[in-house]
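A single protein chain has been omitted from the complex, and every remaining protein chain is retained in its original position.
Showing subunit A:
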Amino acid sequence: MLPGFGLALGFSWFYLTLMILLPLAAVVLWTASLGPARILQIASDPRIFLALRLSFGLSLAAAAVNAVFGLLLAWTLTRYDFPGRRLVDAAVDLPFALPTAVAGIALAAIYAPNGWVGSIVPFKIAFTPLGIFVALVFIGLPFVVRTVQPVLSDLDQGLEEAAATLGANRATTIFKVVLPTLTPALLTGFALAFARAVGEYGSVIFIAGNIPYVSEIAPLLIIMRLEEFDYGSATAVATMMLTLSFAVLLFVNLVEAWSRKRLGHAY
């Protein structure tokens, strides 16, 4: 039996309680003291309601785009060999490595009306909800690639060979054999990208324009309410965010469990 169990466990629980449990307990307590009626009343304020709708709608849309292009990228990186593949593979983690504020001002500069992209498209991107969507696509992409990639590289290519010998053409094989087995991983990636997008702040606020009722995200409203010392409203917005996120993630998990069960295997 190894020594040090008491010390390691004791310190771990102590530090965990102090740094994680206590702060989160504060949110739970504050939410409890508000009560559900008050929270719903605050959330039905048009400005907060629109911010929540914007955050969730755009996060779902961005996660969906990431699911499509993330799958394509994961496929390219695992199945094809081309010069610079390793470099591209490393570059996928760029949104994790680049501080969000840096990404935020860079995106704002590119998509502003006088920016590289903003000046060639005929419509406004920065300082509209579309700009928020662009930023959310940026930060969510690695989540999908990194969850699909390992499953794709572990996939038994014998299945594809079997499908081919049974006369399926390549497209049929991909859509009927490969994609269904990737669905659970793809949904996990979608859920992670979505969860990150809903709470994202740094990369969004510079490009959002933050126009009340139009391009104001929920995390920004939390900060504004805290700055006004209106802790109650801030907590209410946070609680609504957590509840709605939880509902979406639960739904995605159910779909994932269903697709796993339908396939009858364990990954």
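The criterion applied here is as follows: a residue touches a chain if its C-beta (ideal position, glycine included) is under 8 Å from a C-beta of that chain, and two chains touch if they have at least 3 such contacts; residues count from 1.
Operating definition for what follows: contacts and distances are computed from a predicted model.
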item	value
Options "Sulfate transport system permease protein CysW", "Pyruvate dehydrogenase E1 component subunit beta", "Cbb3-type cytochrome c oxidase subunit" or "ABC transporter ATP-binding protein": UniProt name of the undisplayed chain	"Sulfate transport system permease protein CysW"
From A:Ile48, A:Ala63, A:Ala126 or A:Leu141, residue that would touch the chain that is not displayed	A:Leu141
Hidden partner interface residues of subunit A, rising order	2-5, 7-9, 11-13, 15-16, 19-24, 26-27, 29-30, 69, 72-73, 75-76, 79-80, 82, 86, 88-95, 97-107, 109-110, 115-117, 137-138, 141, 150, 156-158, 160-161, 164-165, 170, 173, 195, 198-202, 206, 219, 222-223, 226, 229, 231, 234-235, 238, 241-242
